[in-house]
Structure formats: structure tokens, C-alpha cells
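As you look at this complex, bear in mind that one protein chain is not there, while each of the others sits in place.
Entry: chain A
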Amino acid sequence: MGEAAITTAIATDPAVELTGITKRFPGVIANRDVRLSVAKGHIHAIVGENGAGKSTLMKILYGMQRPDEGEIRINGSAVSFHTPGDAIGAGIGMVHQHFMLADNLTVLENVILGSEPRKGGLAIDFGAARKKIRELSDAYGLGVEPDALVEELGVGDRQRVEILKVLYRGARILILDEPTAVLVPHEVDELFDNLRVLVREGLTILFISHKLDEVLKVADAITVIRRGTTVASVEPSGVTARKLAELMVGSELPSPETRESTVTDVVTLEVSGLTMVAPGHGPVPKGTSAEQLKADGVRLLLEDISFTIHKGEVLGIAGVEGNGQAELVEAIMGMRSITAGTISLGGADITAWSTLKRREGGIGFIPEDRHRHGLLLEAPLWENRILGHQTREPNVKGVWIDRAGARKDTQRIVDEYDVRTPGIDVDAAALSGGNQQKLIVGREMSGEPVLLIASHPTRGVDVGAQAAIWDHLRNARAAGLAVLLISADLDELIGLSDSLKVILRGRIVADVDPGAVTPEQLGSAMTGAGEDT
């Protein structure tokens, strides 16, 4: 429908045209006179360092934030959005970096939530909705099953559900904010295949990413944002990742390579026989063996996991998200109870210790979901410095909070980790995603931890900051830090790890030599392709 009109429009008007967009926040200008033109049917990538203003710009286009100045044109006509509802009405949809699906509902229910089709104005017309979802899924090759439960889907599938949800609402322009940050390479490839189908069908896609190789692979056009303003628009054929990085931050592409080994023979963390049953099985006697449980048909989230990490060693865990990594981390942190197994730190059995005691024992924790587990978004940075270190210097003196000490140390983190912020009194919510991450990394590296549990430590940070975080990790490792590293970035995982294990469906299925494996081999091991070998 309207095919002819669309074809003629392609020649004339860009799908999205932003001119002179300016957005100010207290203490910073997030966007300054931004110009951006996105051709119809293009995959248009936006790159730039942390805090450059990418998310803000996209939120403006999606009606979540209002520009102080500037004009938005969609398909040639000027628009003004007050809410995301207005943007959706104009055919714009956005998939946020953090998925917003309800776990305990089906795909169908999630997709129609908020725009339920009504039969005769009353009952929800599930039949019609199911049909429409199937049609969309087939048309764009998304492979989404309407009646699947969301909690049983992996990240890649969830992302497709998010995309479908946006398409269901009639979006013709799709915004994806760091869609690949949570994906492992083969999922990224699948996503890009989906995106190519979508643009072939005439949709326009805007996406943000810090992974420059991916950007070069999939984008038709690239815009570089620096300090809130567009500094370059380039064709992917005309640049290299190195050149892009220079445009963004003026520095070279970092490499996660660690050269000489610092592994000692002192054991820091020892995990043995760790087993965790899925919730909803009722009580299981503690200490029941994994085999016994499996024989009884109990679903296991973690099955008989054992490993040791030595002083000065980085142990990498490779796996597609949702295969037990989150559970493993939370078990080690004492945030979830385990069914069987023991955990010991520096020779002491900590299986029964509380999270607080484990943290006091020297475990640092970079959580995978920084908003949920890592920050108090509505609290100032210096209070966030105290979080997780409430019982330790320099944050407290006895039972009292030491404001001066905490503030001084927050300033140190801000300086050392290059957290871009107007000050330490602003709320954490006001920081860009990457800068929030830098703050957390800096905090968790404070107080000389003996063990660092790092889930995606550089997720969402730009290439420059990534190099800095890697340096910090390497230095701490040389000084004796043991690290449990979980990452979807296989280059990071291979480059930083001294030893590597692959986790699949809650089990360690392979040991890999990081010195000899390629990302491709590791990627296929993670999906179970190499399980028998």
C-alpha cells in the first residue's frame, strides 16, 4: 500500500532530518546544534564517546525528551513530539538498551501490552493479535513464536520480541540504543540479518554502538558525535575502525592483549560442586547431588560447577547470556542460595557468609545490570561511592558515615577513571551509560579487593575508556587480584583471560586455551557446537 508514494519520497526527503538540535541539562550541554540526516531505507549508525550525547539525541527523536532548540523533520514534514506516544504515532519506535519485557507473560501478551486490539470494543482480540504477530514475524524473518513465555527466551530472542513490539505499533523508523552490547557474536550476526531484511522492506534504522567493527559491517552511513555535536558523517567504505576511533576520541583502537602471565599458585577462589535448582521446585534438601536432582527431573540452573582462580589470574567464563552466568555470579556474591557445593575465598569456607561479609572479605562486584544492581540512580555520586562499601574506609568511621572521606574518594575515582560529570553532587541518573559504568568499575576496584567478579566490565563504554579499564584490570592483576570475568565481548574475554571456561545450560562444558582459540572457535563452542569434542 502506498508503494509508489514511498518510492518517490525516497528520492526527495530523508526519513529523519534533525537540524540545530540543542539540549541542556544542569551543568552540561548534551546536544549542541546537532544536524543529522538519515536516508530512507538506510541503516544509520551513531557513534561517539561516552557522554557524547547519543542517547539524549535518540530520546529527543523518540519524544522522551524535548529539545531546547532545533527542528525535527520526519519524511519531510516538521514535527514536535511531547511524548513517546506522539513519536509512535509518527511511525518511530525505540528499543532501549535495557529490555522492558515482563518475564512472566507470553510474547503475545508483551507485544500487545498497552495497545490491545479490542473485539467489539471490549474483550481483547487475541486471535487477531496472534495473526498479526505471525505475519510480522514471517514478513521480517524474526522467527518469533507468539505463545512462548518471555522468561524462557534468550537475549537474542528477547531483542527480536522488542523489535517486533515496536513494529506491531506501526514503526517505520527504528531506533536501537546499543543493541549489540548484550549479544555474543553469532547473535549479533543474526540481529544484523534481521536488520537487513527490515531495511529491504523499506524501514529505516538508527542504531548506536561502541563496537566499531560491527558498525562498519552493517551500516550504510555513519555519523560521529563528539561533545554533543555532529563532527563527521562518513560512509563505511571510506573509513577503518581505527579512523573512526580517532574521529570519536582522537585515540587509537585499544587491544585487550595481556602479555606476560602473573598467575601465582596461591588459590584465591575455589568453587566446587556448585548446584542451584530453578525456583518453583519446592524445597530440595540441601546438599542433594546434581545427579540425584537430575534423576528426579528437577531443572537445574547451575550443575556441579567447579573451578579455582589463583592470585593474579583472570578466569574468563564464555557463554551466551542466560546460560547460568547471572546465577553463578549471584551465588558467589551470596545473593542467591545454592542447593549444593562450597565456595571458599583465600582458604576460608564462605559458603554460609552473607553478602556483606563476602564483600568485607575482599570481593569486588561489577554487576551485569548497572541500573538494577549497581547504582542508586536518585542519589548523588558520592553516596553511590559508599554503596557496597558501607562498612569500610574511607566511607565510614565506626557507625558514622564519613562524608568528607567518601567525597574525597569519589573525586579520586572521577579523576582516575575519567568519569565525565559536572560534579560529585549530581545524581547518578544524570550520567551517561558509559560514565555510570566507569564509576562502578572505579568503586569496585577501590579498597584493594582480592577477588573481582566482573560481569561485562566494559559494557557500554567507548573504546578509549575500554582501554583505560583494561589497563586498570591488568595492573590490579599484576598486583595479585584474582578476576572472574564474564563478557559477551569475545575479544575482551580472550585477550584478558589467563584461562577460559565455556558455560552452557548451567554446566561448564569446555576448557579453552585463550592463547590458542579464535573468537570464531569460541563462539561456536558457546552454542554447543563443539560440545562433543
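Simple rule for what comes next: contacts are C-beta pairs under 8 Å (C-beta built on N, C-alpha and C of every residue); 3 or more make two chains touch, one makes a residue touch a chain; residues count from 1.
In the analysis below, contacts and distances are computed from a predicted model.
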Among "Acetolactate synthase small subunit", "DNA-binding protein", "ABC transporter permease" or "Hemerythrin domain-containing protein", go ahead and choose the protein name stored in UniProt for the chain not displayed. "ABC transporter permease"
Sort through A:Leu113, A:Val266, A:Ala348 or A:Ile401 and give me the one touching the missing partner chain. A:Ile401
Of the residues A:Leu375, A:Val483 or A:Ile503, I need the one that contacts the missing chain. A:Leu375
If I consider the whole complex, including the chain that's not displayed, which of A:Pro185, A:Pro367, A:Gly464 or A:Pro514 touches that chain? A:Pro367
One chain isn't shown here. Among A:Thr342, A:Thr355 or A:Thr527, which residue touches it? A:Thr355
Footprint left on chain A by the chain that the document does not show: 24-29, 32, 68, 226-227, 229, 231, 250, 333, 335, 354-360, 365, 367, 372-379, 383, 386-391, 396, 399-401, 403
